[in-house]
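Below: one structure in structure tokens.
With one protein chain withheld, the remaining protein chains of the complex are depicted in position.
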Amino acid sequence: MKHLLSAGDLSRDEALTVLDTAERLDEALTGREVKKLPTLRGRTVVNLFFEDSTRTRTSFELAAKRLSADVVNFSAKGSSVSKGESLKDTALTLEAMGSDAVVIRHPASGAPHRLAGWVRGSVLNAGDGTHEHPTQALLDAYTMRQRLGRLDGLRVAIVGDVLHSRVARSNVLLLATLGAEVTLVAPPTLLPVGVEAWPAAVSYDLDASLPKADVVMMLRVQRERMGEAYFPSAREYSRRYGLDRTRMALLPDDAIVMHPGPMNRGMEIAAEVADDPRRSTIVEQVANGVSVRMAALYLLLGGSPA
Amino acid sequence: MSRALLDAPAVSRVVDRIAHQLLEKTGGATDTVILGIPTRGVPLARRLAARIRAFEGIDVPVGVLDVTLHRDDLRLRGVRPLETTVEPLGGVDGRLVVLVDDVLYSGRTVRAALDALRDLGRPRAVQLAVLVDRGHRELPIRADYVGKNIPTSHEETVRVLLSETDGRDAVLLEQPAAAPGTAGKEVAR
Partner (left out) sequence: MTAFLLKGVAPYGDAPVDLLIRNGVVATGSTRGATVVDAAGLVALPGLVDLHTHLREPGREDAETVETGSRAAALGGYTVVHAMANTEPVADTAGVVEQVWRLGREAGLVDVRPVGAVTAGLAGQQLAELGAMADSAARVRVFSDDGKPVHDPQLMRRALEYVKAFDGVVAQHAEEPRLTAGAQMNEGVVAARLGLAGWPAAAEEAMIARDVLLTAHVGSRLHVCHVSTAGSVELLRWAKSKGTRVTAEVTPHHLLLTDELAATYDPVYKVNPPLRTAEDVAALRAALADGTIDAVATDHAPHALEDKETEWAAARPGMLGLETALSVAVLAMRETGLLDWRGLAERMSAAPARIGGLTPPSLAEGAPASLTLVDPAARWTPDPAASASRSRNTPYAGRELPARAVATFLRGEPTVLDGKAVR
């Protein structure tokens, strides 16, 4: 595996290898006082973040450092990037510095694909526009497997702004590869034309979907979408598609509630649901993110250069 | 082209001898644990424990020590899959750890094992048991228990087969194929 650009690029075996490796790495570090492994010593990982995201960037930084890699952070604000330097010029600068891997988050779909054509090292997509966020899908699958013990035949409902969600796209692809059954739940305006071709069922009715879901994944819905008439008001949206305590009671006993973050408490998810100690996996998703990203970095950089 | 240096009965005798030597050198394997290094060090470790139990009725805890993440030669090959480290019952703190591997060559695997061992705890002492020592050490590492010393050249490959992993027991010495630099256990030493 040279790059990780799309969850759809992973075969079933490759995806399971990432999850299993994450488990091994988790075991290797649990309970240790010094959370460090020498595995990627001498490698340079560059975090190239054109979008503000402290959470994801820190997760990748931690993952790289725990494997003893050197980390360099390029963030959009206050750098040459914000002064209009093109993606290509940034890529050439990284090449000159000799980076083994670039972790890139960018507001334009396809930016990691372009970058991969300009650098020799590995490229890891940390979220490109509305296209994909493969490590998010991997950590989500890891969390599901950890909580529920399986992925095959698992019924997953993904709820919210599917149209603009890279998390949704990556999850649909990865979960299909791993044998889960996905249902997308959203108002028609927030589902893309062409969703019929996706390996997922579609429903406009959240209440009908919840009793049949082992996992409910709530997507962030931006209030700004109201201005473009995707839905008439925040109130109507949360009334029809928000997960509150009443709706949570419709879920099967062992079902879990997930959210990639950051959350719009009160919009797509009620505070008491997000904080529910039994069902909500939101906090462990963050921890699992580091393990999964360590696994991704190990699989991309832990062998001979491609 | 390969030549059998040890057949199944010979392997069995060698394991028995190491078990006896271990009991002798440790004065009865008190406060001792055996850690196998994957892949073939693991069944060897289990066999040693079984022979010790058969000879003197002593139960020595067995564990597995995956060393992949501590290797210094990862860049020489494609990505290695990670194995699972299994702590032996009672841990390793303050005990004698006997590391077990099938072939001792450059010594780098054992160095990685010593590194990985630090994550498990602090043994009072560490010893090394190998089925085959083929020479060509690159680090100051030596085995306490050696099944067989086999002088080799760099081009040759020593292949250990065990019934648990390969269906039969044998130690083979292989000459290089037509092209040099054949892949095998010995490439990443």
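Note that the chains are named A and B in the order they appear, and that numbering of residues resets to 1 at the start of each chain.
In this text, a contact is a pair of C-beta atoms (placed from the backbone, for glycine too) under 8 Å apart; a residue touches a chain by one contact, two chains touch by 3 or more.
Because the structure is predicted, anything quoted here is derived from the model rather than measured.
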>> By the document's own contact criterion, which visible chains does the hidden chain reach in the full complex?
In response: A
> Among A:His131, A:Arg145, A:Arg220 or A:Arg279, which one is in touch with the chain left out?
Replying inline: A:His131
>> Using the touch definition from the top, which of A:Pro38, A:Gly110 or A:Gly303 touches the missing chain?
In response: A:Gly110
> Looking at A:Val195, A:Ala234 or A:Met263, which makes contact with the chain not pictured?
Replying inline: A:Val195
>> From the list A:His3, A:Arg166 or A:Arg220, pick the residue that touches the absent chain.
In response: A:Arg166
> In the whole complex, what residues of chain A lie against the chain that is missing from view?
Replying inline: 86-88, 106-111, 113-114, 128-132, 166, 169, 192-198
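In this section, only the chains that are shown with their structure count from here on.
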> Just curious, how far off is chain B from chain A if you go by their C-alpha centres, in Å?
Replying inline: 41
> Okay, in this complex, where on chain B does chain A touch?
Replying inline: 66, 68-72, 74-85, 115, 119
> What part of chain A is in contact with chain B in the complex they form?
Replying inline: 1, 17, 20-21, 24-25, 27-28, 32, 37-39, 67, 298-299, 302-305
